[in-house]
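A single protein chain has been omitted; all remaining protein chains appear in their positions.
For chain A:
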Amino acid sequence: MNRTLRVYVKSFAMIIMTTGLLLGCGINNNSKLQFVDSLDANGIIEEEKTVLKIYVDSIRAQDTNFLDVVHAFERDTDYKLEFNLIPGDGKDIYKKIDIDLGSKKSDTDIILFSNPILLDKYSENNMLLPINDLIDEQAYDVDRIYGDYITTYNDNIYSLPAGAGRWAVYYNKKIFDDAHIPYPSGAWTWDDYIETAQKLMVAGHKFGSYMLDYDNYLYFIARQKGIPLYKEDGLSNYDHPSFKESLRLFAEIGNVYQIQPNWLEFKTKKLPWDGFMTGEYGLTLIGTWYTNMFLDKKLYPRDWEFGITQLPTPSDGLGDNNLGNVNSIGINKYSKHPLEAFEFVKYFAENNYKFTGDLPARIDLKEEDRMSIFRKTEEKLNGEVTAQQFNDALYNTDLGFMKEKISGPVALEYSQIILEEGELYLIGVKSLDDAVHSIKSRVDTLITDKGVQ
């Protein structure tokens, strides 16, 4: 090989290696409005469609109910929805979305928020597009459709509510039948709940109840009584006696009455969030998203039937609210086609409940509209629970509605601090007063620091 050829070979090898090394570092910043041509069966171009992009996690990307909403939207409009698939699930995907949005170069138009804490974070940091102008231009009557489910930040609306899940008690009929105990129904109190679980245990079950390790279990009664998490001066309201009462009740359920695995047992055994589906527990108190698990008999095969009843209320009679989680949908502030994205946001907010089983966050629906959803669920469950039973447990009650999640300054940290300090009380390391004091002082410090900044 002569010298010139060797130089060429080396240069070529160097270019290939360097290019190969750097190739993986590239990003796709194609944020142009795209059009796609769909081909019909005969290979003829049908129409031109605008492509919108939405962040989804891997579970949602395969959720046939969600895919049905997307397909229905694409069928009814001139838009096509493309997924920006984010690895991970639950809250974890938002860590990646944060980085993508923070780059200001994201070409993804639409974001789904599974809870209000996330919406708070993005809205307060002005990462979302205020949709007030779009609403006004189209004379879209959000008050009539969504009422109080609409959340505003400094008079700006950043999202539309897409579902308002409520809490309910699900129970295992087989365990009740075996214990010859009547199924719970109608209004009942926390004392009744505990007593029922104890009866199931007397009948031979290790635990009568199953609850998870979510923050809201630690302030459940306070929310049922409508006690706000912030005082009027903006600081934490966790020193209100109702929060102490809530924490004490949750601790007693596990540690004193022992009707369910206590916090320490739940944590050290790493008990799963879907543990009720094992069929070992009589009752569980959870949001209505849990209904989907009973529908999925492939993932959760069971030889028992379930029932549903309304949430217990505080025994002192001072709290008469159900709690609920409002999920929502918004638009990336840097979206190149907000008008088109708003079409999907409206479509999803109005129609999501028809496909996914989420309870609607709409106040304009009549009871018959809701019953039609429940009838579909009843059909899918082969009559295991009737539409009337769903309606009785969730709507046909004397309970009001309170948002379950913390919404306000440092909401994310507030939630985490409740879990950290509450945990120390629940496992017996801190006294109730110390735990409550720690929660309040830590949250107050953060709020004050944020104000200073």
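Please note the rule applied: a residue touches a chain if its C-beta (ideal position, glycine included) is under 8 Å from a C-beta of that chain, and two chains touch if they have at least 3 such contacts; residues count from 1.
Going forward, contacts and distances are computed from a predicted model.
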Candidate names "Spore germination protein", "Glutamyl-tRNA(Gln) amidotransferase subunit A", "ABC transmembrane type-1 domain-containing protein" or "PPM-type phosphatase domain-containing protein"; UniProt protein name, chain not shown | "ABC transmembrane type-1 domain-containing protein"
Which residue from A:Asp177, A:Glu280, A:Glu420 or A:Asp433 sits in contact with the chain not drawn here?
-> A:Glu420
Just name the one of A:Glu74, A:Glu252 or A:Glu265 that touches the chain not displayed here.
-> A:Glu265
In the complete complex, which positions of chain A touch the hidden chain?
-> 6, 10, 13-14, 17-18, 21-22, 25, 95, 98-99, 101-102, 104, 121-122, 125-127, 264-265, 267-270, 412-413, 416, 420-421, 423-424, 427, 429
